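== subunit A ==
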Amino acid sequence: MSEALLETKELSKTFNIGKGKSLKAVSDVSLTLNKGETLAIVGESGCGKSTLARLLLRLEQATSGGIEFDGNDISEISGAVEKQWRRNVQMVFQDPYTSLNPRMIAHDAIREPLDNYAEGTKQERNQKAHDLLHRVGLNVDFGQRYPHELSGGQCQRLGIARALALNPKVLVADEPVSALDVSIQAQVLNLMMDLQADLGISIVFVSHDLSVVRHISDRVIVMYLGRIVEEGPADIVLDTPSHPYTKALLDSVPIDHPSKRRSKTLLSGEVASPLNPPSGCAFRTRCPVATDQCAQTIPKLRSVGPKVSAACILLESK
Partner candidate 1 sequence: MNTSQTVPRQHVQRSRMVDFRRFLSEFTDGRVEKSAVLILIAALLISVIAPMVYHSYSDINPLDRMKPPSADHFFGTDHLGRDVFERTMVGTRNSLIIGFSVAIATTIIGCILGLVSGFISFGDKIIMRLMDGFMAIPNVLLAIALVALMGSSLLTIIIAISVPEIPRMARIVRSVVVSLKEMPFIDAAVTMGTPQWKILLRHLLPNTVGALSVQATATCASAIMTEAILSFLGAGTPPNIPSWGGIIAESRVFFQIAPWAIGFPGLMLSLLVLSVNILGDRLREVLDPRVARRRS
Partner candidate 2 sequence: MFFYTKQSLCAAIVGMALVAPAAQAETTIRYMGLSKLDMLDPIWTTNYGVRDHGYLIYDTLFAQDAEGNIKPQMIDTWTVSEDRMAYRFSLRDGLMFHDGAPVTSQDVVASLERWMHKDTFGVEIKNRLSSMDVVDDKIFTLSLTEPFGLVVDAFGKTASNVPFIMPARIASGAVDDQISDPVGSGPFKFILDDWQPGVKAVYEKFEAYVPRDEAPSGLAGGKVAMVDRIERVFFPDDITAVNALATGEIDYIPQFQPDLIPILSGASDVVVQPHNPLGQTIQIIPNFLQPPTDDVRIRQAMQLALGQEDYMTAILGSYDELYSYCPSIFMCGTALENDANSERQMSQDVEAAKALLAEAGYDGTPLTLLHATDVSDQRTGGSVTAQRLREAGFVVDDVVSDWATIAQRRANKAPIAEGGWNIFQTGWDGMALQSPLTNVYVSGACDDAWYGWNCSETLQRLKQDYINATSVDEQKTIGEAMQQEAYEIVSVIMMGQYTQASAWSANLEGMRQATVTTNLWGVSKAE
């Protein structure tokens, strides 16, 4: 059985947005990331997947709930302990340009985390930075370039190299390929898969693109308005979805061949405002199978099959 590396317990995050209003970005999310696996978090914009990623990285302080890393509660750590923990979890960002300091050459950007932890001598750190550049397939003389002198794909490789510098156990990737062209996207996805195979790190892969998620992930978490609606092994969830939202999502994905054209059941309307979420099941306003009951209670995440859980009262009653 796989070993849990990063766990969250009923993690919630509420933002105060002034004038007494608050926005519940993440609600009661409990998840487990196992060693060596790729866990994808999927959802439409505003579903809280990016906030969740930031919570995992402690870039954001959770409002409630806990995070454990390797069995240790890390939700309250600070100072030197936090610094030591940080090297375990690293991040790859969506926009390859803005995630790099525009006034720092690539080599220095990669060396920075090493400098922070004073790993080895300066010479060794330079050497390691070179190795990392090489590892992500960048020519060494790219090391002397500024981000704006690199293409998007090269920047993203640089971002990955930087994230790998501290030999992290977890890589949190927030939409790492959504800003890239298809051919470059493939390069980066390949790189990430290679790295995982070689280094055995765990990856949290946040994405809205179901085909990418299907391709790369072991397990999938589907989120809607800050809550998990379905989770389970990628092949099961994405091939035989249980939750009506997952179904609708998959149905919306463009086909890969014109011969597969068919009439689809389109979701009506759009995601409700997180400022003013619907009562009960947040998805009920768009759900094709919603009943009156859906407005009453917030459905709990329950096992609906082998390794698969979903949050829908219609599935409970089955």
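A quick word on the picks: all candidates are chains of the complex that A comes from, given by their letters.
Throughout what follows, contacts are C-beta pairs under 8 Å (C-beta built on N, C-alpha and C of every residue); 3 or more make two chains touch, one makes a residue touch a chain; residues count from 1.
In this text the structure is predicted, and so the values were computed from the model without any measurement.
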Result, touching chain for subunit A in the complex among 1 or 2: 1
Contact set on subunit A toward candidate 1 in their complex: 54, 57, 59, 83, 86-87, 89-91, 93-95, 97-105, 107, 112-113, 116-117, 126-127, 129-130, 140-141, 143-144, 148-149, 159, 162-163, 165-166
